[in-house]
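Here the complex is missing a single protein chain, while all its other protein chains stay put.
Chain nomenclature is as follows: A and B, assigned in order of appearance, with residue numbering initiated at 1 for each chain independently.
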Amino acid sequence: MLSGLITSLFGGISVGSVLLIAALGLAIVFGLMGVINMAHGELMMMGAYTTFLVQNVCKGTFFADLYIFPALILAFLVAGLLGFLLELTVVRHLYGRPLETLLATWGVSLILQQFVRSVSWQFMIGIGIFAALYFGGNQLLSIDKSAKFDGKKLLLTMIAGLAALVICNVLGDIFKLAITQPWFGAQNVDVTAPSWLLGGLPIGNDQLPATRIFIIALTICCVTGVYWFLNKSMWGLRIRAVTQNREMSSCLGIPTERVDALTFALGSGLAGIAGVAVSLLGSVGPNTGTNYIIDTFMVVVVGGVGKLVGSIVAALVLGITSYLIGSDSFAPLLSWAPPLAGFFTFFSNSSMAKVMVFSAIFVFLQARPAGLFPQKGRTVEN
Amino acid sequence: MERILNIQELTVSFDGFKALNDLNFSLDRGELRVVIGPNGAGKTTFLDVITGKVKPTKGYVQFKDRSLRNFSEDQISRLGIGRKFQTPRIYQKLTVRQNIELAGNPHKSLFGTLLGKKSPTNQRQVADLLGVVGLEPKADILAELLSHGEKQRLEIGMLVAQSPELLLVDEPVAGLTDEETAEVGQLLLNLSADHSIIVIEHDMEFVRQLSAGLGSQPENRVTVLHEGHVLCEGSMAEVQKDPQVIAVYLGSEEQH
Partner (left out) sequence: MLTRILRQPVWREVIMIGGVVLLLATAIPQLLYAIGQGFRVGLLGRFMALGIAALGIDLIWGYTGMLSLGHGIFFALGGYALAMFLLLQLPAGKLPEFFSLNGVTELPWFWQPFSSLPFTLIAVILIPSLVAAIVGYFVFRNRIRGVYFSILTQAALIVFYNLFNSQQKWINGTNGLKTDSAMFFGKVVSSIEVQWLFYLLSLFGLVGAYGICRWLTGGRFGRLLIAIRDDEPRVRFSGYDPTGFKVFVLAVSAALAGIAGALFTAQSGIITPNAMDVSFSIEMIIWVAVGGRGTLVGAIIGALLVNFGKSVLSEQFPAFWLFFQGGMFLIVVAAVPDGLVGWAGRTWREWEQRSSRKSATYPQIDLDENLHREKTQTEKLHNSGK
């Protein structure tokens, strides 16, 4: 029974680890800008798809078993770049309106979900043509880029869109499936873990899967990295300063806009890494992000945004409790109290475990409305 | 004379930093008191504690011999303490008249607000107040369209509409022209005839105007806060002569 408990606990920690990598980025961005990025889950998904691509490219080569490492780097870069663009084009313009930001990033998340479903060569060519025509046209007609969206721009958009649509259809007719075949499609795709992660560490009759050990190690690296970055580097100092008092930091010459962009990119990059971890645990699909995002929000809510350690504790506690409840680890221990055991058995699958854990969070917030480690001081509430 | 506000050994600390440190303060009914002090002296925290926004770590605040510790902001406001914020905080998307009506609504419970009828006296009071703060011509435009000075006056109007016994006014003339400053000063002095008022201020010229009082009134007292406690209290002349005050505050002010 002891080894059973250890495996359960271990399972919980590994679930918590994934939550933690995903929540780290979210928590830093939320603390800094007061913004919730609803597309965070989709950035995870992009990280997972990047892993899938890297795996396919590496298949049969010398790197076949090591693909996970370039995948980590690429996933970080892809998600980070997307996050950077998201901040630049959307989030920045909605500064100080957190609810609007939430809705806009939700829109982005829908677009990203559909993007991985429909993306094909034809689709990419279409986007390329549209972008070339639109921005080229802007340049050619020397339209002021920052100007309001007016009739001229609307006309340009329509012409570029129509041209892209026609060319794509023609190309699709000529080359057929060679370019119309979606890259991923709406179905889930599978990432197989490298062979050295297939085994496990035997404990009693059970074994601890190596993929999960890897994920825990990865989490430790990320947390250490982020901790170091925030506490020891120049940019980390700036991020902390802006988090505590934006106006004052701005007065002291800290480029708050660049701090925002960098932090958002960093947070998104971490989502990409979380995506790699997720891809090792199960198949990857357009909805991968949605499955994790709300749990991740809960980590931020419970942990508070005052300190990094809040996210760590919250992620582990949430991961472990939902795993233990979901895998029905309590009922056998409570055989002396049948009603209590029955109570836990009622919640003993992953979705009912969520019901219980989330309800518990509501109760917890009655005692600590701002989470475990709230931000303190005069600036918190105006 | 009756004490309307009595504060004893008040300490507020944020994570070990003492914003207020063992502060003792009292105000008589009908008095106008000006509180000055350098940046970080704890002036705003002082108001935060009285209005219930911040709970004291130690000590107590008594309003009409009743401790305020267990009351929330809205309850304290209904007990009769009104507050004006440093930067004008008015409801931007409501008209000037609606702002004052909302503040002066006699039924502040949920169903009172929903079902309560506007009484004629109430409407007359709103009209009077619009006149007092000089915003009659702009009564029906959105408050966000007002100039900074008009917003300051509107907020004072909202404060009075609550018909409080004690008015707490935080830097009412920040960002106003000299002319507007004088107007607001006159307004506050007029109000002091039938209200108790605490004014927090930086502008020394304005402090002199307030402490001098109106023609027949006696001189108003000034309290100097420094590092979370009362450094000195007395008439403007006394305060200006105090060597401690000169050292920490007025001295540096007059070097400019």
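Just so we're on the same page, a residue touches a chain if its C-beta (ideal position, glycine included) is under 8 Å from a C-beta of that chain, and two chains touch if they have at least 3 such contacts.
It should be emphasised that the depicted structure is a prediction, and the values quoted were computed from it without experimental measurement.
Participant: Among B:K18, B:R33, B:R83 or B:H229, which residue is in touch with the absent chain?
Facilitator: Reading the full complex, the residue touching the unseen chain is B:R83.
Participant: Among A:L103, A:L198, A:C221 or A:L237, exactly one should touch the missing chain; which is it?
Facilitator: Answer from the full complex: A:L103 touches the omitted chain.
Participant: Of the residues A:L5, A:A64, A:I111 or A:A178, I need the one that contacts the missing chain.
Facilitator: Checking the options A:L5, A:A64, A:I111 or A:A178, the one contacting the hidden chain is A:I111.
Participant: Out of B:E73, B:D178 or B:E205, which residue would touch the omitted chain in the full complex?
Facilitator: B:E73
Participant: State which residues belonging to chain A touch the missing partner chain.
Facilitator: 30, 34-36, 90, 93-95, 98-100, 102-104, 106-111, 113-115, 117-118, 149, 247, 250, 290, 294, 297-298, 300-301, 349, 351-352, 354-355, 358-359, 361-362, 365-366, 369, 381-382
Participant: Take the complete complex as the reference. Which residues in chain B touch the chain that isn't displayed?
Facilitator: 51, 53, 72-75, 77-78, 82-83, 85, 89, 91-94, 98, 101-103, 105, 108-110, 113-114, 116, 118, 138, 141, 144-145, 158, 162
Definition applied: only the chains that are shown with their structure count from here on.
Participant: Taking the mean of the C-alpha atoms as each chain's centre, how many Å separate chain A from chain B?
Facilitator: The computed centroid separation for chain A versus chain B comes out at 48 Å.
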